[in-house]
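With one protein chain removed, the remaining protein chains of the complex are shown where they sit.
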Amino acid sequence: MTATAYTADEIMTVAAARSLTSDMACFVGIGLPSTAANLARRTHAPDLWMIYESGTLGTEPDTLPLSIGDGVLADTADTVVSVPEIFNYWLQPGRIDVGFLGAAQIDRYANINTTVIGDYADPKVRLPGAGGAPEIAASCREVIVIVRQSRRAFVDKVDFVTSVGHGGGPGDRERLGLLGKGPTRVITDLGILEPDPNTRELTLVSVHPGTTVADVRAATGWDLAVAPDLAATEAPTASELSVLRSLTGA
Amino acid sequence: MTATAYTADEIMTVAAARSLTSDMACFVGIGLPSTAANLARRTHAPDLWMIYESGTLGTEPDTLPLSIGDGVLADTADTVVSVPEIFNYWLQPGRIDVGFLGAAQIDRYANINTTVIGDYADPKVRLPGAGGAPEIAASCREVIVIVRQSRRAFVDKVDFVTSVGHGGGPGDRERLGLLGKGPTRVITDLGILEPDPNTRELTLVSVHPGTTVADVRAATGWDLAVAPDLAATEAPTASELSVLRSLTGA
Amino acid sequence: MIVPLDEGIRELVHDGDTVALEGFTHLIPVAAGHEIIRQGRHDLTLARMTPDVVYDQMIGAGCARKLVFSWGGNPGVGSLHRFRDAIQNGWPVPLEIEEHSHAGMANRYAAGASGVPFAVLRGYVGTDLMGQTASIKTIDCPFTGERLTAVPALNPDVTIVHAQRADRAGNVQLWGITGVQKEAALAARRTLVTVEEVVDELEPVPGQVLLPSRVVTAVAEAPGGARPSYAHGYYIRDNSAYQEWDAISRDRDAFERWLESDVYGGARPAREGRIP
Partner (left out) sequence: MIVPLDEGIRELVHDGDTVALEGFTHLIPVAAGHEIIRQGRHDLTLARMTPDVVYDQMIGAGCARKLVFSWGGNPGVGSLHRFRDAIQNGWPVPLEIEEHSHAGMANRYAAGASGVPFAVLRGYVGTDLMGQTASIKTIDCPFTGERLTAVPALNPDVTIVHAQRADRAGNVQLWGITGVQKEAALAARRTLVTVEEVVDELEPVPGQVLLPSRVVTAVAEAPGGARPSYAHGYYIRDNSAYQEWDAISRDRDAFERWLESDVYGGARPAREGRIP
């Protein structure tokens, strides 16, 4: 296969899509997570069961939705339920395999901030807030985070814990009584990070083609650990790129 | 109008129907309450809004349902909701004006037993139990009880309080935090009883034609008080009887 | 996913399980109840808001050790005599009861479906149920201090419901009066659904409840499987059968003759088919 040019967002989306399999139920956030989930459904995971927090269960949009509640999500869903039901009957009991989240800030233990930069009472930047993320992070069997990597986003300690990743380290999720395993993978435009099995600290496990470990460390606000068996992310295939571009209209 | 013969059950049903007005929402139990509510809707209360605990809201059956969940109730309803919703969203917040209940035993404070005759652990007769009655009795703005009068049914103290009427007397409902006014009227085949405004004790306020106060007292298991302004129940009209009989097929 | 009914019961219902065959007058899973009798399941804890004729039959056949319920009667007819005989005389085996109100049971299933250990409601206050049923407690509102009632989540080992239709992937569609079936199914560890028919495509219907195949363990085709109750759009309620049950169930011998002729006599040979 000949090499094809692609953007950093494209390999991020493709890498995220590859984390999903056809037998999964996936709680999909809008934006990059939605693009990745729809890409997976159109490539290697045709039976991926997608839930959006607007209440659409098993939706199969033929175009990429622009909001979390586009009409196409309702039209193509197995069924549409109320918002209380999606959270109480579907998310909370731990029925969902994977939750897909974004982040404004993420720290070394994969705790996520989407609430505020600076002080809560006197914010530097007020962000949209929690939405369904705290409970997605708590209750899905595992969580995948998609976020562009930079020192502004990858901080040693988030200004505000909107959604709990691995708290302060090993055993914290269990102590807090959280059902799911928490973030098992963070996919960025530079590489892939996963919590170290022992320390729970986010560790670089794969770098994307053309990126160096030094690049990734330079974009990380803490002293980033690197896995001994560091992998190189496989470049997007022509087929993946073609489907992705038909989705995004790029 | 010429006198028409009617049964004791018929005047009981007619008297119950007359307690309902067209602007009310009524939580209807099966059997006598259902017959009375449907009679009211076909005579003086055409807009009576009937709810059955099976989840049918604003139902307008063209025949008398034989069970609480007949198909005709769903077919003619404004909407059908789930059983959790009927109890949580409709009954519990006090949206329903009148609850219609039956009883196996009822005592002088209009407490109702539909659970067991004799000892709970070693019953003489095991009855069907509570169903929705405890919450209907607690949450409807008022409760009307329809029950045939006898010493077996009208007891000084019920063997088991399935549904609270006026507890042990004045102030008990308020102490228990119950939302509604409780039973405001008990309609029997002999007359009509209402709680005394001061003592809350069921008091005979009306006797049906052909019945004496002595008859009613003989069918009551406590020393029944009689209202000073005791009324005589107006006999069913020919029109009421005709509609009732078309409903029951009698 | 789609299995014969006998296979579904064999795989999913075990002695000692807590089993809910739910249905609120409509869509009662009668065929499944009879298959449980035929397979001789025992020591079951049977849960249902409105145990009616099919539970009377299962109790009379000795399947149940305990009943969790809120109203046990023959709807429109009267009492359940096999249930009475079990409670009053321990025949054929003693029957323990855990008794609630409808609001309490509905909220117990809803809590079970929601993955929380209890539900809060206004209920039971002042009634004698509070003194008899251990699974009713009080709880204080942490904001207003008001005292309310708590009931524990009900999470059956198996919930069995009857529905109009399923597709070949095991998505289930029911409509009309849908009762507490969604909550009972979502609260269960395993769910078996009997259906009037398996179809290629589920045409949406107003008022439908759809149970996605992800929460359905197995589907068994059982046309008429809700008789003598009804299946909205398929057949109506056989009121005479409910009335006839009164006489049959009053007498132990008549009941045993009925069991022999109508349940064991109707036994079909076990067929092939396994649950994935």
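As written, the chains take the letters A, B and C, and residue 1 is the first residue of each chain.
Here is the rule we go by: contacts are C-beta pairs under 8 Å (C-beta built on N, C-alpha and C of every residue); 3 or more make two chains touch, one makes a residue touch a chain.
Quantities reported herein were computed from a predicted structural model and do not represent experimental measurements.
**Q** With touch as defined up top, name the shown chains that contact the chain not shown.
**A** Its contacts among the visible chains are A, B, C.
**Q** Of the residues listed, C:Asp15, C:Glu146, C:Glu197 or C:Asp238, which one is in contact with the missing chain?
**A** Looking across C:Asp15, C:Glu146, C:Glu197 or C:Asp238, the contact with the absent chain belongs to C:Glu146.
**Q** Out of C:Arg122, C:Arg190 or C:Arg214, which is the one that touches the chain we can't see?
**A** Residue touching the absent chain, from the options given: C:Arg122.
**Q** I'm checking contacts with the chain that's been left out. Which of B:Tyr6, B:Trp49 or B:Phe160 qualifies?
**A** B:Trp49
**Q** Touching the hidden chain in the complete assembly: which of A:Ala16, A:Ile30, A:Ile144 or A:Val207 does that?
**A** For the chain that is not drawn, the touching residue is A:Ile30.
**Q** Could you tell which one of A:Gly99, A:Gly167 or A:Pro183 touches the chain left off the display?
**A** Within the whole complex, the residue contacting the unshown chain is A:Gly167.
**Q** Name every residue on chain A in touch with the hidden partner chain.
**A** 30-31, 53-56, 66-71, 73-74, 79-80, 82-84, 87-88, 91-92, 115, 120, 123, 125-135, 138-139, 160-164, 167, 172, 176-179
**Q** Would you write out the residues of chain B that touch the absent chain, in ascending order?
**A** 25, 49, 57-58, 78-79, 88-89, 92-95, 139, 179
**Q** On chain C, what residues meet the omitted chain?
**A** These residues of chain C touch the chain that is not shown: 114-122, 135, 137-139, 141-144, 146, 148, 150, 152, 204-208.
FYI, only the chains that are shown with their structure count from here on.
**Q** Return the chain whose centre of C-alpha atoms lies at maximal distance from the corresponding centre of chain C.
**A** A
**Q** Could you give the separation in Å between the centres of chain B and chain C, each centre being the mean of its C-alpha atoms?
**A** 29
**Q** Can you list every residue of chain A that touches 2 or more other chains, as numbers and ranges?
**A** none
**Q** Please output the residue numbers of chain C that touch at least 2 other chains, ranges allowed.
**A** 182-183
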